[in-house]
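A protein chain is absent from this complex, but the other protein chains hold their places.
Here the chain labels run A, B, C, D and E in written order, and each chain numbers its own residues starting at 1.
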Amino acid sequence: MGGYGDVKLLNDDGSRLDGRAIDEMRPVEIRAGVLPVADGSAYVKHGLNEAIVAVYGPMEAHPRRIQLQDQAVLDVRYNMAPFSTSDRIRPGFNRRSREISKVTAEALSSVVLVERYPRSKIRVEIEILSAEAGTRCVGITAAAVALADAGIPMRDLLVGVAAGKVEDTVVLDLDKAEDNYGQADLPMGIMPATGEIAFMQMDGDLSMDELNTAVEYCFKGAADIYELQKAALKDRYNGGDSQ
Amino acid sequence: MGGYGDVKLLNDDGSRLDGRAIDEMRPVEIRAGVLPVADGSAYVKHGLNEAIVAVYGPMEAHPRRIQLQDQAVLDVRYNMAPFSTSDRIRPGFNRRSREISKVTAEALSSVVLVERYPRSKIRVEIEILSAEAGTRCVGITAAAVALADAGIPMRDLLVGVAAGKVEDTVVLDLDKAEDNYGQADLPMGIMPATGEIAFMQMDGDLSMDELNTAVEYCFKGAADIYELQKAALKDRYNGGDSQ
Amino acid sequence: MGGYGDVKLLNDDGSRLDGRAIDEMRPVEIRAGVLPVADGSAYVKHGLNEAIVAVYGPMEAHPRRIQLQDQAVLDVRYNMAPFSTSDRIRPGFNRRSREISKVTAEALSSVVLVERYPRSKIRVEIEILSAEAGTRCVGITAAAVALADAGIPMRDLLVGVAAGKVEDTVVLDLDKAEDNYGQADLPMGIMPATGEIAFMQMDGDLSMDELNTAVEYCFKGAADIYELQKAALKDRYNGGDSQ
Amino acid sequence: MSTQTVPQLLRQQLAILAESDQRIDGRGRWEMREIDLEVGCLYNAEGSAKVTWGDTVIYAGVKFEIRTPYDDRPAQGSLMCGSELRPVAHRKYDPGPPSPESIELGRVVDRGIRESGCIDMANLCIVPGEKVWMVVIDIHVLSDGGNLFDAAGLAAIAALRNATVPAARFDVGEDYQLPVSLTPIMTTFTRVGGRLVYDANEEEELGGDERVSVTLGDTGAMHSMQKGLKGTFTPPELAEILDVAAEHCKNLRELVDSKVN
Amino acid sequence: MSTQTVPQLLRQQLAILAESDQRIDGRGRWEMREIDLEVGCLYNAEGSAKVTWGDTVIYAGVKFEIRTPYDDRPAQGSLMCGSELRPVAHRKYDPGPPSPESIELGRVVDRGIRESGCIDMANLCIVPGEKVWMVVIDIHVLSDGGNLFDAAGLAAIAALRNATVPAARFDVGEDYQLPVSLTPIMTTFTRVGGRLVYDANEEEELGGDERVSVTLGDTGAMHSMQKGLKGTFTPPELAEILDVAAEHCKNLRELVDSKVN
Partner (left out) sequence: MSTQTVPQLLRQQLAILAESDQRIDGRGRWEMREIDLEVGCLYNAEGSAKVTWGDTVIYAGVKFEIRTPYDDRPAQGSLMCGSELRPVAHRKYDPGPPSPESIELGRVVDRGIRESGCIDMANLCIVPGEKVWMVVIDIHVLSDGGNLFDAAGLAAIAALRNATVPAARFDVGEDYQLPVSLTPIMTTFTRVGGRLVYDANEEEELGGDERVSVTLGDTGAMHSMQKGLKGTFTPPELAEILDVAAEHCKNLRELVDSKVN
């Protein structure tokens, strides 16, 4: 996290610079089945973030040394398109994207019924087309929908959502300015039906009380996104978008 | 292509700066069997370009995932030696050499009887020792001779030759100045016996009429190089150069 | 080697800047069995150099193409930790470390009874934690002890030791200043029991007579280090250091 | 779908269809699939386009960077066009360094645009000898349903024509629209069932042979050609496809025109 | 020990032990293994520490480089923390480019230190706008006996607190001790036999599930968290481990204090 109090992030009435309430999310839009050749796919727009996810598989895991005897491997790639940020990003993986790919794969492995597909591989390709703040959460939300669209059985959908701290106040869903100048960021991956946490990172400065509030906000936000995920899938099965 | 008319490339009598006629090639010299340990090899000097090609195989294609069930794979590498150009080139492949390797492999696959050697691999190593302009064509001319020298059956030899446009005039076989300051370049890979085109690229600016003339010049040049290719192979089988 | 006579490296009484005699080594300390999870390990401090070596194996050699039908492969990596030198080194292999890894592997293959383990691999991981001068020799000394600690059968231990030339005088075991400003460096890998040479490099300027003296000094130094190697292994089997 | 399985049955089927002048998806020999073009669709790109071309989906994004000019062209900016053929786009693509296919795609699109002269590099100079703009076009393939070349070429030129030079963000003046004077268009022909057809789809590419791509400029001149894959063609075949190309280029150019400005 | 063999027998054994609140090495659920901390042990590093934590052995070394500051922070230095998980550390590690495990380890340790604010970047300025120090912490794992995160975090902060800025060697003044105002400490919990335990050893990691790491600062505030590996946990479980973490962080901070200054 960047500065501490040197940038004003809350209005005098306690609302945020973009007018949102403390526990209000940016607008979210979800569509399933957006890519013709993938086995499953999803598009998520969250604030100004845009992510598209393609799922391929289950398929034979090769090379054989990556196979697991009793479960499927989730081969997840989180990738930011070169034009997805203000300054162009050189194509290819970097340390940040490798870490996000790893923890995202581990989170998704916790909800997919991987034991149904021993020795196989499920590819999850997360492409960030526009980045505002919170892309790893948007990628998780989209990946869960794309996995469901591909017919991969899961214990629950997984929702990516973040809370944070700005001007000593806990808020839901940091936008770009809040991310740059805020005091803490807590991205989570939540299974709304069971209340489990499959993904969590944090950096900044957060007391135990603040953490509790932030987690509570995340669960609240997750519940809302969960409904949009389910609606997108329902729409898809009712003959909705296939591009 | 570089400039357009800002450099003088034709003499007042219509001849070119090095005295060649519009449809005249630079001098070409071809030798087969120049490398002791390769299965087949060839040397081509074309103008100031020099290329050496080694062929190895057919051999088992490994790793197995590159095997084709019903034909041989041509594994072609086009490489410019670090000292082959005015400014030293860092060793290793770059985007240009990868593209040339790909389209050269595809062109050679069109003339080699690859279906004779299912699951196998034929390696074609094109090394450019001196570059003037038109090295991809020189590499193709040399590769065809080296493949024949290795005893690989082919439908025909393949000839690499280029035409281009300078000062609004179509000319055969651009030299370095013409390549740098000309208006178009059209490298082709021609099977002289059948009149087929196995390789073609173009960049610059060329009307349909100019294209027709350029193609015609290329076929004319190819016929001449074809004779030199056959002579080199004949010379080799008659106990000629083995280095 | 760097300068020639422009830096004073010998005192007026013929002793060296750090007080050592011409044929005197820096202090050496050796311990076996210093890493808990390795199959064998050793620590060597030689002057200000510090190296730790871990040995794993014999184990199945994979991928299969690296297997040798009638002997084990020694897979040796010489690596300098980023903080081992005055200026930080970027992590990862460079040309120098690859060459040292290669010749060290070849030297160790000459003393290990590799024919006892066909198709298998023995990994030798040499980590330089602090570098003063002569790290490749320190790595060899430590690797031999770690191999013995892992129970790998060997014809003899191998000792890494160097001689050199400063101010036209042959000396044993160059330190950093002598290495930087001396006239020649001769690192050797010696089997003290048989008098064989398994490793040798040289650079600088050395007459035949000087070479003979330098080799003689190296053998003398090797005999001393050999005793320390054997003592470390004896200490280890008598219930010594396992950390 | 790996390159290891050569789809002989598909090849036979395509050959039989070709005999009666038919294609596997019912199109005519020179008929294009349905396409959709959106421009300005990417928030952080200075120019952008999304092309949906049959089952192919491609985004192109334009970004600008400030560079020191080359010594021999102190008052000229530069252009770079790259493509990413990432595993998202098809089951057959692997992760890893750029494949030859990906490199070829980027370079062919690059040459078509560069050689058309649609961007005057002198317009990209900020301070001669010191600062010039580099225009970077990134082609991002999300779904490979066949004929990537034409879809990528279309996305690239549409994104360029939609681009704004972000001078304000770089503190070198006010934003202005990137001047793009021409609209080069690529058309690609593939040998399917023994004859060349326009705009091959995924199955036709899988069971087909060589590919010939031609980029034509506003006046009908050729700016780039590229023959790829195994197979050969003859000069009369080349003449035939150039005629077809001219017609399609005209229509596609009108489509671009209708979406920008 | 490849990831291919999922050790079902070990998992069963760990589950049975957990039922009677036991661990495979006899420790209590929240009990730490024996650890040893040495500082200043590396000759060429400007700060260094060696941590022996059960069968885990890790060195951390601090080096300094002079850099041009970033445009938007002309009077601030920078910090970089990387880890090398090389084949020396375990039979299971392969050579090659940094693995995701290695990258995650370095980045999590980096965030814990960076976000604690223990180093005031303004203290690393030499000449504003021209020269600032970059502090580089390299974590070198020599033996992976489990719980690398906590051992690496401890080695990193101990090496920093032991570090001297080598101003003399770079001709920019006299050497001085790097000011480090706080001592962030990481604690890691792993699900073993169905319940979360502190400081898992090698076998517990092999037969266990998800890992949760928390870095706490001197005042008890959280500075970083990271959940890794397959598995989930609940908010009440999080609350429980945070209590345990606070106690261990305090003790480990005292250990560091006892070794430096």
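Everything that follows uses one rule, which is that a contact is a pair of C-beta atoms (placed from the backbone, for glycine too) under 8 Å apart; a residue touches a chain by one contact, two chains touch by 3 or more.
Being a predicted model, the structure only gives us computed values, none of them experimental.
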item: Chain not shown, its touching partners among those shown; value: B, C
item: Hidden-chain contact residue, picked from the options C:E60, C:D168 or C:D203; value: C:D203
item: Residue ranges of subunit C at the interface with the undisplayed chain; value: 1, 65, 67-71, 95-96, 98-99, 101-103, 106-107, 109-110, 186, 191, 194-208, 211-212, 215
item: Interface residues of subunit B (partner: the chain not displayed); value: 35-39, 48, 50, 52, 54, 56, 59, 77, 79, 81-88, 91-92, 123, 125, 127, 129-132, 243
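The definition used in the following text is that only the chains that are shown with their structure count from here on.
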Leaving out subunit E, the still-touching groups: A, B, D | C
item: Neighbouring chains shared between subunit B and subunit E, ordered by label; value: none
item: Subunit B-subunit D separation of Cα centroids, rounded to whole Å; value: 26
item: Residue numbers of subunit E (touch at least two other chains); value: 98
item: Subunit B, residues touching no fewer than two other chains; value: none
item: Touch-based graph of the chains, sorted into line, ring, star, complete or other; value: line
item: Pairs of chains found to touch, sorted by chain label; value: A-D, A-E, B-D, C-E
